[in-house]
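Structure record follows, encoded as structure tokens.
Here the complex is missing one protein chain, while the rest keep their positions.
Up next, chain A:
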Amino acid sequence: MSARWIDDPILRVDALTMRFGGLVAVNEVSFAAGRGDITALIGPNGAGKTTLFNCLTGFYQPTSGRIAFSPERLDAEKIERLTRSARKSDGDTFLLERMADHEIVRKARLARTFQNIRLFQGMSALENLMIAQGRSLSRAAGFSVLGLLGAPSWRRAERAAVDRAAGWLERIGLTGRADDPAGELPYGDQRRLEIARAMCTNPALLCLDEPAAGLNATESRDLADLLRAIRDEGETSILLIEHDMSVVMRISDHVVVLDYGQKIADGSPVEVRENSAVIAAYLGVEETDEPAAEAALAESAKTGSDAT
């Protein structure tokens, strides 16, 4: 079977470990995410999903391990060469564990959203999308000087950014609320606006931390459609953490399951759904645990009767 995460990965995580004092939150996790795939990272609460995410996006410095990323092509030999050198990147190949968070966004083109929404609440929906395009804009504005003089290059760049932002607002159905403060939008709209904002940075990989959290059924269906549409355009791969299994199973091409900081399964949604370790992690161990529980119950009943 040929899977994209084996043949053409955009991200490869090797033996990643994150330790907080004595607690091992992520333990020797290795996986790859395919270019053009929607990869889902699932697992029970406390499995280490968000910690892993924070390592990918430079929030945490991992204790050990390697995170290789390339918007263009990941070449195993190139990764090895880069690992031996002290550098952060070689052309279009990056070692994310060596980079600071803003470098990861800017140079490696990786964008992320958060479990709790982090929009700029006091700024308008449109401005939120403009900030994400700030880099090219501040250059075109000549650090505001050309902007003050109303230079044509600045006007052009500003108009292009507004057009792009307007395009996204239309896509997420917020055209009419472009000038409203982001904090006043309904929850579901804020979630979609956050994804649109991340997309405005023109990412090669979009990392979403529980994008469907708090959404109702209709809203999560819209969200799934949006994510699928982003993937189908082919410019952006998606890596997401999600608890809502209906969303995961509907849209993912590839599912990675973590439990207690370790990877317990990795494969297509169908494979993962039928994996006994995954079922055990989610539902509790059935066959092996039940007789043991019965025995324990019998034991306690016996000691109880003995006592009386």
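In this section, a residue touches a chain if its C-beta (ideal position, glycine included) is under 8 Å from a C-beta of that chain, and two chains touch if they have at least 3 such contacts; residues count from 1.
Assume contacts and distances are computed from a predicted model.
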Name per UniProt, for the chain absent here [options: "Response regulator", "Tricarboxylate transport protein TctB", "Branched-chain amino acid ABC transporter permease LivH" or "Sarcosine oxidase subunit gamma"]: "Branched-chain amino acid ABC transporter permease LivH"
Contact with the hidden chain, among A:R12, A:R66, A:R112 or A:K263, goes to A:R112
Among A:G46, A:G91 or A:G134, the residue in touch with the chain that has been omitted: A:G134
Touch with the omitted chain, as defined above, among A:G46, A:G91, A:G122 or A:P186: A:G122
What chain A residues would touch the chain not displayed? 57, 101-102, 105-106, 111-112, 114, 116, 118, 120-123, 127, 130-132, 134-135, 137-138, 140-141, 143-144, 147-148, 154, 197-198, 201
